[in-house]
Each structure stands twice: as C-alpha cells, then as structure tokens.
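Report on the structure given below.
Missing here: one protein chain of the complex. Every other protein chain is in place.
And then subunit A:
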Amino acid sequence: MGTGSDMYRQQILDHYKNPRNYGELEDPDFTHVGENPSCGDTIKVDVALDDDGETIETVAFTGDGCAISMASASMLSERLRGMTVDELDALDTDDVTEMLGVDISPMRIKCAVLGRQVAQDGAKIHRGELDPDADRTRTEE
C-alpha cells in the first residue's frame, strides 16, 4: 500500500474528528487567516501570548478542510503552547511532518503546512515584519 492510507493513521483521524483547541480566543494577541484556494482549505489561528510578549500561552483555530490540514492545525495548536514566537518562526516543513508522524505525499504537503504558515504569518504581522494588508496566507505558491 502506498502513502495514502499510511497518511491516515489513528492519530491523524483522531485529531481530524476531534480537533483540539477548536474555536476562537476572546482576546488574542494576534489572529490570522489563510487558505489553499484549490482545495478550499481555510484556517484561522488565534494566538494569545504571555505577559513577556514572547511565549505562546494559548492557541485556538477554526477552519474547513481536508483531514491533513485540520489534523495538522489541531496538533500544532497543542505543540505551540509554551513555545516562543521565535521558535514558532523556526518551524519548517520537516518539523510539521515529524509532528504528524506520517509520510505526507508530495501533493499534500501544502495541506499539512497550512496551519503552521498561518501561525507564522500571523506572528510576523504582529511583529510588524509582514504587511497585514498583503494577500492572505496561501501555501500553494
């Protein structure tokens, strides 16, 4: 069997069916929305920081999309708690696939990294490193 069913191990299906931290924060320090237009995946991430302004205290997300994008966002919402914004910024694609614990087929990588990209771009906008009026986050380019 190929990468497809391996991709849907129990952990992924569990996060897809029971997403953690699903919802919105009342008073987030930053919020960002991103999408994969061709899949129709959309994710909104809310992040609240500690008083130090650097450590991630809480993360919530909402969205619509495939199992890979939703499970990845759900796992990421747990993983980010306690990380610094710099650590978030340093997360790369390998970190995401490692977190998912499965091989992601090449055509689906963009689904897997959408949540991470949204969180990173949100943090950049928060720090004034990215134009908030710029195009919404997309992981297809």
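Following the convention adopted for this analysis, a residue touches a chain if its C-beta (ideal position, glycine included) is under 8 Å from a C-beta of that chain, and two chains touch if they have at least 3 such contacts; residues count from 1.
In this text, contacts and distances are computed from a predicted model.
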Checklist entry - What protein name does the UniProt record of the undisplayed chain give, "Aminotransferase", "Putative membrane protein", "YdbS-like PH domain-containing protein" or "Cysteine desulfurase"? => result "Cysteine desulfurase"
Item to check | Chain not shown: contacting residue from A:D50, A:D64 or A:E78 | outcome: A:D64
Item to check | Candidate in contact with the missing chain, chosen from A:L25, A:A73, A:C111 or A:I125 | outcome: A:C111
Item to check | Residues from subunit A at the interface with the omitted partner, ascending | outcome: 1-5, 7-8, 13, 16-17, 37-41, 64-68, 105-108, 111
